[in-house]
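What follows is a short report on a single structure.
Let's turn to chain A:
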Amino acid sequence: GGNAEAPSTAQDAGPKEIVLRVGIDADPGTLAPFVKSGSGFATISYTLYEYLGELSEVGGVLEGYIMKEYKEVAPLVYEVTIYDYVHDTAGNHINADDVIFSIAKMKEMGGSGNMRYIDSFEKVSDYTIRLKLNSNFVGGLNKVIASCRIVSKKAFEASKDGMATTPIGTTGYELEKYVPGSVVRFRKTNNHWQKDASKLATLQAANPDVIEYKIIKESAQMAIALETKTIDLAVNMSNIDAQRFMDNKAYTVFQNASNITNQMYLNLDTDSVFYNNLPLRMAVLRSIDKQGLVKGAVSGYGAPLKDFGSNQFPDFNPKWENEDYNDYDPVKAKALLAEAGYKPNELTLRIMTDNTPIRNKVAQMIQGYLMATGIKATILQYDQALFNNYKIDTKDKYEWDIMLDNTGASDYLVSMYRAKFDSRQYSNGTTNGVKDETLQKYVDRANALDGHSTTDVDNLHYYMKEQAYAMGLFSHITFMVGRDGIETLTYDAKCYPAPANTEFNAKY
Partner candidate 1 sequence: MQTHDKAYLSVRDLIVDYTSDGAVIHAVNNVSFDLYRGKTLGLVGETGAGKTTIAKALMRILPDISAKIISGKVMLEGTNLFELDEEEMRQIRGERISMVFQDPMTALNPVMKVGDQIAEVVSLHSKVSYEEALQVAIKMLETVGIPAERHIEYPHQFSGGMKQRVVIAMALACNPDVLLADEPTTALDVTIQAQVLRMINKLKNEKETSMILITHDLGVVAQVCDYVAVIYAGEIIEYGSKEEIFRKPSHPYTLGLFGAIPKLNEDVSRLANIKGLPPDPSNLPYGCKFHPRCSYATPECSEQSISLLPIQGNHLCRCINIGKMSKKEHTNGTSC
Partner candidate 2 sequence: MSRNSNSKAIIKRLMKNKAAMFGLALFVILIFLSLVSPFIMKYSYFEMNPSAMLEGPSWEHPFGTDDLGRDVLSRILYGGRYSLSIGISSVVVALSISMVVGSIAGYFGGKIDNIIMRLLDIIQSVPGILLTIAISSAFGSGFDKTVLAIGLAQIPSFARILRAAIMNIRKMEYLEAAEAIGAKRYRIIFVHVLPNAMAPLIVSATMWIANTMLIAASLSFVGLGVQPPTPEWGAMLSAGRAYIRDYPHLVIFPGLFIAITVLGLNMFGDGLRDACDPKLKN
Partner candidate 3 sequence: MAPVVEVKNLCKYFNSRRGLLHAVDGVTFSIDAGKTTGVVGESGCGKSTLGRTIIHLLDSTSGDVFYKGRNITNVRGNELRQLRHQMQIIFQDPYSSLNPRMTVEATIMEPLKLYERMTKAEMQKETDRIMELVGIENRLRMAYPHELDGGRRQRVGIGRALSLKPDFIVCDEPVSSLDVSIQAQILNLLQDLQDEFDLTYMFVTHNMSVVRHVSDNICVMYLGQMVETSPVNELFDTPLHPYTKALLSAIPSTDIDNQKELEIIEGELTSPINPKPGCRFAKRCKFAVDACHQPQKLEELLPKHFCACCRARELNGL
């Protein structure tokens, strides 16, 4: 990619400026580079800052942005070299000191959780730094590289508010206008440091002359904004709203499978009903019609999972697709329930979930499915903050029996297993209290740099399936709707669109 040439209508008197107005559904809150960014900033981020590097797409390959190359000098020790002609939009030259500064700041300010995998980092030469990682797992380096936004130390220190409103990055865009909470506008500088187009990574393109982000939090307003032509592209529209534009010639609806998938966890703490009761776990899993969830919760825009995660990743084994993954079987479920020692309607389970619209529906549907099997269920729904609290807080016993959550990864399927089932990260076994050495072994093997073979991944997959500790439910599709003339949209490895990469056709 990377063709910055916008196919503007040649007949026009002068070169028409291409303005792309993008509606985003969350407030970035700040434009600062080292602050942990929410979904609001994620979209804007690529227009403003560059990373050392990033995966080309979900499960893709690592592309250097500022990083020219890296090499492994010892196990878990890497030397990263950046281009020696990088400069930011204010003209500050970027060298290894700036990189060291940026990594240090990122770590200090907690801008990315991935920084915790860095054991130490130091400058090696003017344009080379040495990174020592502390964990042995596949994709570790990718995570670190793709989490480091690089800015000039000088520029950062000159900014009064840590670049919250006066950011200076190294992309082809410059901030033109910022009304916090409302509008962020960038203008192309035509002075990007990377003049060699062949060395540009996918997301480094700078197509529109002006990109203006508008924050529109109310979902109904997003559609209205498109219809009243006050935005050109709507990011993250609900499938309900998106459907309105599907048959409309004046708009293009972009569908993209999300890298974030929905999972269900069973409480396996020692005092849980599920503990030492495999038939019961199976009964619950078998009660759930994943296809039905797709239909009900996301109007069919998604797919049931055949593993804990989705098939987007390179380490997903295609043969799983046709196998049974504790799939819906109401008859068997009833039998399993009996086998587990419960009479119909004897057992009541608590389903905990956050309050996102999708999982809100999933929870209600699961409640219904369980009821059909003969298990009563109550729903405990918390806002994101409380949900995280109850999820992590293991000082006492869990407040739930079934937890619904989502997990995403940008590189490997096994990353998700590692995130949830690595007992080293949790004081109480895994995220759902599993204390199982075998599982730990499989997780470790599948994630190890010298592991991660098809067999290792298969072992993990089948073991998880047999033990029924948790289950992947479905993946869903995200919708971006653009007005006619927007040809292609590009997404990053976390499935956020990068508007600077948008390609337009003549109708725009």
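For anyone wondering why these and not others, all candidates are chains of the complex that A comes from, given by their letters.
Everything below uses one rule, namely that contacts are C-beta pairs under 8 Å (C-beta built on N, C-alpha and C of every residue); 3 or more make two chains touch, one makes a residue touch a chain; residues count from 1.
Model, not experiment: these values are computed from the prediction.
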Touching chain, any copy counted, for chain A within the complex - options 1, 2 or 3:
2
For the complex, which residues does chain A have touching candidate 2?
218-220, 223, 238, 240-241, 243-244, 292, 295-296, 299, 355, 357, 360-361, 363-365, 367-368, 379, 381-383, 386
